[in-house]
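To start, the structure under review is shown below, and the notes come after it.
Note that one protein chain of the assembly has been removed; the remaining protein chains are unaltered in position.
Chain nomenclature is as follows: A, B and C, assigned in order of appearance, with residue numbering initiated at 1 for each chain independently.
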Amino acid sequence: MKNRLYNIIFKADTKEGILFDIVLLILIVASVALVMLESVVPINNKYGHFFDISEWIITILFSIEYIVRIYISRRPKKYIFSGLGIIDLLSLLPKYLSYFLVGSHALVALRALRLLRVFRILKLARYIDESNKLVSSLKASKAKISVFLMAVIVLCILLGTIMYLVEGADNGFTSIPQSVYWCIVTMTTVGFGDIAPATPLGKLIASLIMIIGYGIIAVPTGIVSAEYAQQKSKKNNINPNQCPQCATTKISESASFCHNCGQALT
Amino acid sequence: MKNRLYNIIFKADTKEGILFDIVLLILIVASVALVMLESVVPINNKYGHFFDISEWIITILFSIEYIVRIYISRRPKKYIFSGLGIIDLLSLLPKYLSYFLVGSHALVALRALRLLRVFRILKLARYIDESNKLVSSLKASKAKISVFLMAVIVLCILLGTIMYLVEGADNGFTSIPQSVYWCIVTMTTVGFGDIAPATPLGKLIASLIMIIGYGIIAVPTGIVSAEYAQQKSKKNNINPNQCPQCATTKISESASFCHNCGQALT
Amino acid sequence: MKNRLYNIIFKADTKEGILFDIVLLILIVASVALVMLESVVPINNKYGHFFDISEWIITILFSIEYIVRIYISRRPKKYIFSGLGIIDLLSLLPKYLSYFLVGSHALVALRALRLLRVFRILKLARYIDESNKLVSSLKASKAKISVFLMAVIVLCILLGTIMYLVEGADNGFTSIPQSVYWCIVTMTTVGFGDIAPATPLGKLIASLIMIIGYGIIAVPTGIVSAEYAQQKSKKNNINPNQCPQCATTKISESASFCHNCGQALT
Partner (left out) sequence: MKNRLYNIIFKADTKEGILFDIVLLILIVASVALVMLESVVPINNKYGHFFDISEWIITILFSIEYIVRIYISRRPKKYIFSGLGIIDLLSLLPKYLSYFLVGSHALVALRALRLLRVFRILKLARYIDESNKLVSSLKASKAKISVFLMAVIVLCILLGTIMYLVEGADNGFTSIPQSVYWCIVTMTTVGFGDIAPATPLGKLIASLIMIIGYGIIAVPTGIVSAEYAQQKSKKNNINPNQCPQCATTKISESASFCHNCGQALT
């Protein structure tokens, strides 16, 4: 019995496992849709009672799933304190809390976090390989992207401070943090327009910021492109007759070690 | 007669076929321009009668084309229920309907869908090869781009929910869907500015969203770049002396099979 | 005399030629700066007289340059009707016209077109090679980028029409052209915010448009990346021992023709 449940919940290659995953996927999407619709005041006024009942049903179903997961897990503690385990708990608690504490209901929105499980579930599809490649190329470029983003943030603090000195509080740049926020809005080419420079010098610096932002977006893109292309070619272009260490070619097909440098061949 | 019409309408390599395609292209563009101008109130007040007559003429011409296409098609049913067939019908119906039903005239705008035929027609140009390459590299990266876009949407739902809790209805974040919409506007670096965060914490999270949006645009770009470069090199760099399966080089020019692994060579 | 002037004006590798180019560059930038400053009402009120005199001086200098260019050109007609020749003339005429016709003064702004000559002049720098590479990779991807931009425009017309039907004139989508304009503003991630969707369905479609726009920017980037990388590698990676036509390797260093296919080697 415990074994069968384990197969259904944790394995994705059996018929029941796939069915369970699909039902869970639908429930998560439905629960997120409920939370979203509930936050719309006119809709909530009309269907509030229906939403409340549906939420209790979903909460109870999720509670059962949570308990079963702990029960059948081989290492229950590991699951409880894992990222997904905490998210699963966080998506249950607010509804129960709202029964005792008035005002805590808004936290039900935390249930949206369960959407992260969607990626877990989608592992059943062929997307697993693609997302692995994506994740590994992102991991490979993590250091570079960190350097880049830090440079952007330092640049925004510097230019934001300059804009604060140039424009001043009268034109909406009321403080340095506000000014840095505006600089981030501008450099990332978002441009809300709630604050905009008014002095000629401010506009000149703003133009500079925009052109910088427009130009340096090339940097992370270039990094990920190169990294991704490498991830790709690693898989496709391995020459079976070439040693990966010393690049000697014409290694015999049956060789287990490189005849030149002795590198073990896979 | 039927055969000649077939050559004119479906073939693009004869003189009449090209002429027919160009006339059709002009008619489609003209009909879309008419619909667009008609929707501008002051212009319509002035030239409304002329627009109405022109539209009837174009509708009748399109109707004739539609009937001829069905008549000469070797498999009429396939055409009628194909994407282009349905679009062709949809671009005719509203005008006829507007004769009977008041108010249905706005649907004439559906005619804009016929612009999709432009791509069909343009196949007569040398653009066909380029668009094929584009389409095939997009197809090859479909799974990856789906994973990426889904991640973006989940991220927007999560961050939108957080912004709803942080900013609240007073600052324009009236509901979670509204807040998610704002998050999409921000992450895609569009930034309308109709809603903008007002609290310091909200601005901090918004800055984070913008920097994420600015950074992760690199991901689809990197994917398409790598994919497209591969599509390109597939065509250009095939070494005629190398086996595509085992990468053995120095295969004789006249060989039909690889001397190493027996792979059939094209 | 004529020959010397020719060397000064058209050649960029002599001392006088470089000096002439630099003076011309300064004059063009100064004339554009003058036109720009003149358009600022408070500055013009103060320094209008000075601007007028400076402009006459620059106009006369440019006129002399124009006449000399015609005089020394080996094929004067070719210069007069070339793009640069017409721009040179257009930058002179408005000032003379403003003497006779009141109101034609605004056309002096056409002088900004002379900035295009900056690129000509900069050819004297080492930037020539870089801009050639850029231009050739852009030319190589012209067809693909045309297909892409046309697809974007058709998409904007389609989605703009749908937004017009969904949102209607009350929410700012007063006509289909207006709505298409909004769609271009949104899809290119500019997002002015002068028009923004107000209905839930409109916001949903807008989200879709933004995500499409955010995603498909990858396409031209990928194209130019791949094209540019190829332009680069063409120069760097030509294997001197490999035939560019049949990819046969181990061609003798002294060979003038490929021993396999007879292709002439450079």
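Simple rule for what comes next: a residue touches a chain if its C-beta (ideal position, glycine included) is under 8 Å from a C-beta of that chain, and two chains touch if they have at least 3 such contacts.
None of the values given here were measured: they were computed from a predicted structure.
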item: Sole residue of A:Thr14, A:Ser82 or A:Gln230 that reaches the chain not shown, by the stated touch rule; value: A:Gln230
item: Residue in contact with the excluded chain [from A:Ile9, A:Ile58 or A:Val180]; value: A:Val180
item: Options C:Leu97, C:Val190 or C:Ile212, residue touching the unrepresented chain; value: C:Val190
item: Residues belonging to subunit B that touch the chain removed from view; value: 189-193, 221, 225
item: Positions on subunit A contacted by the hidden chain, ascending; value: 143-144, 146-148, 150-151, 154, 157-158, 161, 164-165, 169, 174-178, 180, 186, 189-193, 196, 200, 203, 206-207, 210-211, 213-215, 217-219, 221-223, 225-226, 229-230, 246-248, 260
item: Residues in subunit C touching the chain absent from view; value: 32, 35-37, 39-41, 106-107, 109-110, 112-113, 115-116, 118-119, 122, 126-127, 130-131, 133-134, 137-138, 145, 148-149, 152-153, 177-178, 181, 184-185, 187-194, 213, 217, 220-221, 223-229, 232, 239-241, 253
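Assume only the chains that are shown with their structure count from here on.
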item: Averaged-CA centre spacing for the pair subunit C and subunit A, given as whole angstrom; value: 39
item: Shared interface positions of subunit A, touching two or more other chains; value: 189-193, 221, 225
